[in-house]
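Apart from one protein chain that is not included, each protein chain of the complex appears where it belongs.
Chains here go by letter, A, B and C, matching the order in which they are written, and residues are numbered from 1 within each.
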Amino acid sequence: MRVVVQDAPFDPGAELTAFSAGSAGVGAVVSFSGIVRDDHGDLDALEIEHYPGMTERALTQQAKTAMQRFGLADVLVIHRYGRLAPDEPIMMVATAAAHRRAAFQGSEFMMDYLKSRAPFWKKEHRAGQTEWVNAKLSDEDALMRWHR
Amino acid sequence: MRVVVQDAPFDPGAELTAFSAGSAGVGAVVSFSGIVRDDHGDLDALEIEHYPGMTERALTQQAKTAMQRFGLADVLVIHRYGRLAPDEPIMMVATAAAHRRAAFQGSEFMMDYLKSRAPFWKKEHRAGQTEWVNAKLSDEDALMRWHR
Amino acid sequence: MIEILYFAWLRERIGIPKETWMTEAVTVADLVDELRAREERYAIAFEDISSLRVALDQELSSFDAPLSGVREVAFFPPMTGG
Partner (left out) sequence: MIEILYFAWLRERIGIPKETWMTEAVTVADLVDELRAREERYAIAFEDISSLRVALDQELSSFDAPLSGVREVAFFPPMTGG
């Protein structure tokens, strides 16, 4: 299990290669990467604030929960903070398991959690203006489906 | 959209990097890779037979269906045939979309399809013996959930 | 004249990957009956068609489908890709 919170850029493909190499014996690896989108062509940067200490703690705890709940062989979480440009990767999650269903579910579970329970906040910079991104109700709903 | 059926090995991480670079403007990329498992420590090789012509055709058709159904920006499918060693990647699927749910669903849909509708057959080589892998009822069930 | 292809254990049981066959069969099931009548290895291979799948001109189809206009018929066990 590996949880990384960093301001430096990273390459999801290279991380996937390293993660897979470290997961001998598994049959299925799923990865998710989230990328800075510029829907209106006017985004200068996405700024990500986080809560040092709590972030690592919360992500580690959730990765452990995912490992146990879905019987995963391994979990990787990388999340950036600081100032990011459009098309840069923001974060990635990868899960390794014997079978595909567990790997998919583990990654979706991690993502739904990350979106609304890990202490990150996004601020958009557009044409000299800044605006905090609002939490989406749909993200809260997505998380609720895991509560049995 | 890219569909590749090949006997040569491939690196899912490198393919993910190339796929992501080609998908500017998307917010979410999901990848799945399937790897040769050796559960009992006695697998010499996994042999994969396919139906040249129909394979490419079936995968391309399904990738188009996935693009449309889930509003994907891009889909990648790579599937090997021939003789593979334990821990070698068998295949991968990657999907790019604006949001995570579509990217996850697109990849799961492609995988469920691939497992029981694309013309591939696996044969296990163990200690000089060979055995064709039986189709799993659970794979058929997995596919059925997409039939609305 | 149609081209018939066999895959996986069906190919192994019949002993060839493909052959050309002159047929009067109206449906896939009729063609299977013709093949079964040829030789025992066909009769054995096609004993239980519920464990087999068929593709007509590279599209998955069913055993009651008509053969009219079809050039390539493929028989194989359930697929195990991915």
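We adopt the following convention: a residue touches a chain if its C-beta (ideal position, glycine included) is under 8 Å from a C-beta of that chain, and two chains touch if they have at least 3 such contacts.
Keep in mind the model is a prediction, meaning the values are calculated, not measured.
> Could you run through the displayed chains and say which ones the absent chain touches?
When the full complex is considered, the omitted chain touches A.
> One chain is left out of this view; which of A:A14, A:M54 or A:A85 touches it in the full complex?
Considering all chains, including the one not shown, the answer is A:M54.
> Tell me where the left-out chain touches chain A, residue by residue.
34, 48-51, 53-54, 57-58, 79, 90-91, 111, 114-123, 132-135
In the analysis below, only the chains that are shown with their structure count from here on.
> Just give me the whole-number Å value for how far the CA centre of chain A lies from that of chain B.
Whole-Å distance between the two chain centres: 23.
> If you look at chain C, which of its residues touch at least two other chains?
Within chain C, residues 82 contact more than one other chain.
> For chain A, give me the residues that contact two or more of the other chains.
Residues 100 of chain A touch two or more partner chains.
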